[in-house]
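Every protein chain except one is present and positioned as in the full complex.
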Amino acid sequence: MKGKRIKCLGSALCCAMTALTLWGCGTSADNNKVEIEIVQYKPEAAAYFEMVEEEFNATHDDIHLKISSPNDAMTILRTRFIREDYPDIIGIGGDINYSYFVDAEILADISDYEGLKNIKQAYLDIDETLKFVPQEGVFAVPYVANAAGILYNKDMFAEHGWEIPESWEELMSLCESIKAEGVLPFYFGFKDTWTCLAPWNSMAVDLAPADAAKQVNRGETTFTKEYKEVSEKYLKLIPYGPDDPFAYGYNDACTAFARGESAMYPIGSYAIPQILSVNPDLNIDSFVMPASDTKEGNTLNSGIDLQFCVMEGCKNKEAAYEVLDFLIAQENLQKYIDAQIAIPCREGDFELSGMLDGMTAYIESGNMTDYQDHYYPSEMAVDAQIQTFLLNKDVDAFLQKFDTDWQRYNRDIIRLVQEYEKEHGN
Amino acid sequence: MIERKTNWPAMILLILGLSTIIFPLYLTVIIAFKQPSEMTNSISGILSLPKVWNFDNFREAMRVTDFWHSLRNSLLITLVAVGLSLAVHSLMGYALGRNKAKSKFYSFVYLFIVSGMFVPFAILMMPLAKQTAELGLANWVGVILLYVVFYMPMNVLLYSGYLVNIPMALEEAAKVDGASTWTTYWKIIFPIMRPMHATVAVLTALAVWNDVMTPLVILAGSDQNTLPLAQLNFQSQFGTNYNLAFASYLLSLIPILIFYIVCQKQILNGVVNGAVK
Partner (left out) sequence: MKNERKRTFLLITIPILALFVCFNTIPLIRGVIYSFTNFKGFGSYSWVGFRNYIDLFSDARVGKSYLFTFKLAIVTTVVVNVISLILALALNSKIRAKSFFRGTYFLPNILGALVVGYIFNYFFTYILPALASILGSESLSTSILSNPDSAWFGIMVVCSWQAIAMNTIIYISGLQTVPEDVYEAGGLDGATGFKQFRYLTFPLIIPFFSINMVLCVKNFLMVFDQIMALTKGGPAQSTESISYLIYNNGMSGGQFGFQSANAVVFFIVIVAVSVAQMKFSGKKEEQL
């Protein structure tokens, strides 16, 4: 009896171990195909990338493409980098993570890639300024840009005869008149800290120098000086939002705006698909955040939303380039733009969504400025600091902390910049 | 002895207290069955039963979270980790328990392993993420090995404590019959420790089944999900469709609920044994 039980346990263990080994072997792919793996950080575009994956694999016999669009991709990517388990291509934003990856030399130089010729110079320049110090080589193919400002409910505006504001004063009086008619002017989703950055960025481009972060790194100015006006004006937006903006997340805010609970929502164009998924019939348009006192002082907040980088560890660059070719092909890019309401980074005839109408003039004239937060180190958690500031409304304490934290979290970058300048006699 | 009467104040207190457990579970079930249009902010809207009991939410949740795949991974990891823990930890408990009194080496090893209880996962997490990858163990095999190591201090403590109650005479009798120490262990000692096996199995299984952090750090980004990890990864894909989300929560709770209903007595005894010993 006892012996039997031991045997049972023993055989169970054996079975488990066998299963274990078999499982491990089952995952290897077809051997004569080159496998290219993309991890891209926009889960909201997952459906588009599934389609790309399918079409690419149907038309290519020699390459097997695998695209994953995980949630919280930056955490997953960083965790994978810690494990030194690199995908072949990563799709990331043009932000400080890109700067870090360039600095860490884990991205491949793709200046020999033919497709770069079709990319608009302005976006290649943005990538150039994102490098901490000038560095030889091109490390990313800009794919699409986004624009942040204010989304508004077109029907509601038409119904009440509200005008699009072009200066801060007009915006404030617009909010007053919206409120007077019993409608909520703004919705916020501040429970997700990153949404605090959306109004911040679109106001900061109007009110602070475009290279504020770099100026501070060189010791020429302080954020206390540059961001004072932004902070003060930001606080003035809050009373026009819901009673408890910190209770709701991004999804809640999108849903509320989609259901017509507010007239405007200060967020980027990237939120439109999410809003439409709740209410496909909503008539949305957008306008540039008029944070400046004059019309001329305003600029559109636009940056690289998605770009593709080939990793240094990629074994088959040829195959990776073929995948990139497929991605930036005009008809595929157009599909992305339609699905995500984005702005293409390559030359060519593209049809922009009508929901960006209010911003087209700025896009066409090139009056655009990159996101300020693309230069903030992620571990400084500026989004959470802004959230704290919006809760306790203390401008001076917030900016003072911003300046001291900046020095600490950017210590290594500042030293890098200083060493570079010393070396190059600047 | 005087026969005491039913303690009614205690009964009332317990029945009231029960509502704090039943109420959240009740709401979970009804939200999981409702449709978004049925969600209103009035009391009756919150508490009412769904109009129709249909399983669409569950079907959709299963598809989105790849439920069967995650369930298979969770089951496999738990079963193998528990099996290995029983075998490895009881052996270690035996070797250390029988020798730590008279050998400096064994008493040192014993203290060394048991003090591993104080090492928080937070400090191991980052180096382990690197190390498992270097060893090619960034998969569920690695996760299982880590569990065997993490629960070793606790389980070795339990086993060697239990061993004190098992007289040496039993082993010596077997030795006289010419059995080796190894066979003696599997034939005599291992079966005798059965009550402790139950405890260890229950404690380890509950801890492994519900653990989030280890798979999160070791498996993140691979296609292998455990049930809790799947909930974490797909959280925002539900958007604001809370009905779908709740269906998925309920799905992930059901396996352990069934297990609990079936083996309630063993689980309660096991947990108490483990904590009190």
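Chains here go by letter, A and B, matching the order in which they are written, and residues are numbered from 1 within each.
Assume a contact is a pair of C-beta atoms (placed from the backbone, for glycine too) under 8 Å apart; a residue touches a chain by one contact, two chains touch by 3 or more.
If you're wondering where the values come from, they're calculated on a predicted model, not measured in any experiment.
Chemist: Quick one: which of A:Glu55, A:Asp103, A:Glu166 or A:Asp293 touches the chain that's been left out?
Modeler: Per the contact definition at the top, the residue touching the missing chain is A:Asp103.
Chemist: Going by the contact rule already stated, which one of A:Asp243, A:Glu318 or A:Glu364 would touch the omitted chain in the full complex?
Modeler: A:Asp243
Chemist: Contacts of chain B with the missing chain: which residues?
Modeler: Against the missing chain, chain B presents residues 1, 4-7, 10-11, 13-14, 17-18, 20-22, 24-25, 27-28, 31, 41-43, 46, 88, 91-92, 94-96, 98-99, 106, 109, 112-113, 116, 118-131, 145-146, 148-150, 152, 175, 180-182, 206, 209-210, 212-213, 216-217, 227-228, 231-232, 235, 242, 245-246, 249, 252-253, 256-257, 259-260, 264, 267-268, 271-272, 275-276.
Chemist: Could you please point out the chain A residues that touch the chain left off the display?
Modeler: Touch set of chain A with respect to the missing chain: 72, 74-75, 78-79, 81-82, 84, 100-101, 103-106, 190-191, 193, 243-244, 246-248, 377-379, 381, 384, 387-388, 391-392, 408, 412.
The rule is short, and it goes like this: only the chains that are shown with their structure count from here on.
Chemist: If you average the CA atoms of chain A and of chain B, how far apart do the two points sit, in angstrom?
Modeler: 38
Chemist: Across the complex, what residues on chain B touch chain A?
Modeler: Residue positions touching the partner: 76, 79-80, 83-84, 86-87, 126, 129-130, 132-134, 138-139, 141, 186-187, 190-191, 217, 220-221, 233-237, 239-240.
Chemist: Residues of chain A touching chain B in their complex?
Modeler: Going by the criterion above, the answer is residues 2-3, 5-6, 9, 12-13, 16-17, 19-20, 24, 39, 43, 68, 70-72, 75-77, 79-80, 82-85, 251-252, 254-255, 274, 277-278.
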